[in-house]
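Only one protein chain is missing from this complex, and each of the others stays in its spot.
As written, the chain order gives the labels A and B, with residue 1 at the start of each chain.
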Amino acid sequence: MLETKEFELNMGPQHPSTHGVLRLVLYLDGETITDCETVIGYLHRGTEKLCETRNYYQNVPFTDRTDYLAAPNNNLGYVEAVESLGGYEVPERALFARTAIVELSRIASHLFWLATHALDIGAQTMLFWCTREREVILDFFEAALGDRLTTSAFRPGGLRRELPAGWVEAVRDFCSSFPARIDEYETLLTENRIWLGRTVGVGVISGPDAIAFGLSGPMIRGSGVPYDIRKDLPYAAYDQVDFDIAVFEDGDTYARYLVRMEEMRQSVHIIQQCLDKMPAEGKIVGKVPKSMRIPAGREVYHVIESPRGEMGYYMIASGGDTPYKCKIRSPSFCNLQCIRELSRGHLIADVVTLIGTIDIVLGDVDR
Amino acid sequence: MPAPKKGLLTRFLLLELLKGMWLTLRYTFRPKVTVQYPLEREAVHPNYRGILRVDESLCIACYLCEKICPDNCIHLDGERGYGKGKGGKYATYFYIDHARCLFCGLCEEVCPVDSIYHSNEFEAAVYNRADSIHDLKILHSGHNIVHYER
Partner (left out) sequence: MSDFTIINVLIPAAQIGVILGILGLAIGYIVLAERKILAFMQSRLGPMRVGPHGLLQPIADTIKLLFKEDIIPGGVDRFIFRISPIIVVVAAFTTLTLVPWARGTTLFGYQIPGAIADVNVGILLILGIGGLTTYGVILAGWSSNSKYPLLGALRAAAQMVSYEIALTFAVLSGLMVAGTLSMVGIVEAQRDMGVWFVFLQPVAWGIFTISMVAETNRPPFDMPEAESELVGGFFTEYSGMRWSLFFLGEYTAMIVMSAVNITIFWGGWMRPFPNVEALAFLDIVPPVAWFLFKLTSWIFFYIWIRGTFPRYRYDQLMNLGWKSLIPLSIANLLITGLVMILLS
C-alpha cells in the first residue's frame, strides 16, 4: 500500500475568485475537500475604532468603505442609528428618496454579485451584461449623491442634497426597462443544464442550521426561512410599500440564486412605488443640530436589510459629539463562517461557487 | 425549488442551450456600450465630487474644513489683513493631500463662504507622491491636467 497524505492548498489572498483578500486553506483528498480553514483580516482598517474619534457627521464616509458594493445601505444603517440615538425627525420625502436609493443600491449589489458569481462558474458574458446595467445605476448615484461607489449618500436627518432635476424620471425609465434585462440573464442561466449542474445541491444548508449559524439575507431566505428585516422590523419607508419576500426552500446555491434574482424584480417594484408615493415638494433634510450632543448612556441597535443580510449598528452615545462605541454587525462576516461546513465533501470548483453564493465583500468582513 | 424536470426531447436537443446561444448571437449585432475612455470622455454630472479646489479670494481661513475633514488631509492657516482687497481674514497657506482625501464632500458642505468646492475633474494620478499635495496656488487655479490626445 502506498502512503497517502492530505494535499494542502492555499487559496488566496491572491486568487482570482476569492472576491478580495480572503484566504482559505483547503485540505484536499484528491480534489475533494476534507477541511477548510478561513483566514480573514487582510483588509482590516479599524473602522469601529475610527468611528469613536470622529463626530457623527464625519463617520458617514467611513461606513461607505465597509461594504463598498452597497454603500448607500451602510450609510442608511448608520444614519438611522444616529437618528434614533438623537431622536431626530426625517421628512417624509427624504424617507421615500432614501428607500428608492437603497433599493437601487440593492439592485447594483445583486448585479455585481451575479456578475462575479457567474464569472467564477465560467459564464464570462454575464460579467459584462450585469456591469452594463450596474453602470446605469452608478450614474444615478453620481447625479443624486455625488459619487459612484463611495456615495456618502445620507446625513443624519435626510439626504445630503436635493435630488437633481429629471432624476426621478430617469430612474422610472430604468425601472421599466430593467426587468427585460433580468429575463435575459435568466435565459442564459436559469434553465441551463451546466448552471443547474454547478449550483443545484451545492452548499446545502437547512433552515435550522442557517438560523444556528446566524445567517441572514438571501442566505437564510434560500433555506426557506422568511426572515427579512424590511418586513419584520420596517425602517425607512418600507412599511408604506408593498412587496414580497423571495423565499426558496432548497437551501442550495441554486435556491439562493433564485432568491436574489427575485429580489431584483421586487426591488424594481419597490422603487416604482417609492417614486410614486414620494411627495413632489417638501424638505429633503430635517432639523438636526450642527453639533450633535447626544446625552451619554443612550444606546441603540439598529438593523437594516443590506443586500447581503442583516446589517446592524450598535451605538452608544458618549455625551459629546462622537459615539462612545460604534459596533458594526456586518452580514458578510456572519455569513462567511458557514463556509467550512458548506465546503466539506465538495470539490475545489465548488469552493469558488460557495464564495460566490455567500456573496462576501471583504471590506465588510474585515471592516 | 427543484430543478425543472426535462423531457427526453429537451435532454437530447439541448433546447435551453440553443436559446442561450441565440441570445448571445443577437447581442453580437447590437449596439455596443463601450466608451473609449481617453479618446471619448463622458461628461460627469455637475454634482460629482471630484478633485478639491479652493477659491482663494473667498476663503476667510475659518478652519471649519480642516476641522470637519475625517482624515485630516486639509491644512491651512490664515492671518488678518487688508492687503487682499477684502477686509478680514485670508489664508496664508492651504494644503490638501489628495492621496488621503475621501472625497466625502463634508468640507464643501461646511464652508460658510463656498470657497472650497469639489470640481468635476477626476484625473488625480501623479508620478510622485508629493505631487498629490496641492498648495493654494494649485487649489485656486487647478492642477495641470494633460488630456490624452491621439
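Descriptive notes on the structure:
Everything that follows uses one rule, which is that contacts are C-beta pairs under 8 Å (C-beta built on N, C-alpha and C of every residue); 3 or more make two chains touch, one makes a residue touch a chain.
Here the structure is a predicted model, which is why all the values come from computation and not from measurement.
In the full complex, the chain left out of view touches A, B. Contact with the omitted chain, checked across A:31, A:169 or A:239, is made by A:31. Only one of the listed residues, A:67, A:80, A:103 or A:120, touches the absent chain: A:120.
Note on the undisplayed chain: of the listed residues A:194, A:245 or A:284, the one touching it is A:194. The chain not shown here touches chain A at positions 7, 9-10, 15-17, 31, 118-125, 127-129, 132, 188-189, 192, 194-195, 197-198, 347-352.
The omitted chain makes contact with chain B at the following residues, 17, 20-21, 23-25, 27-34, 36.
One rule holds in what follows: only the chains that are shown with their structure count from here on.
Between chain A and chain B the centroid-to-centroid distance comes to 23 Å (mean Cα coordinates, whole Å).
Residues 1-4, 14, 16-17, 19-20, 23-24, 33, 44-45, 47-49, 68-70, 102-106, 109, 118 of chain B touch chain A in their complex.
Chain A meets chain B in the complex at residues 54, 57-62, 64, 125, 132, 135, 139, 142-147, 150, 152, 160-161, 164, 184, 187-188, 191-193, 196, 200, 248-250, 254-255, 258.
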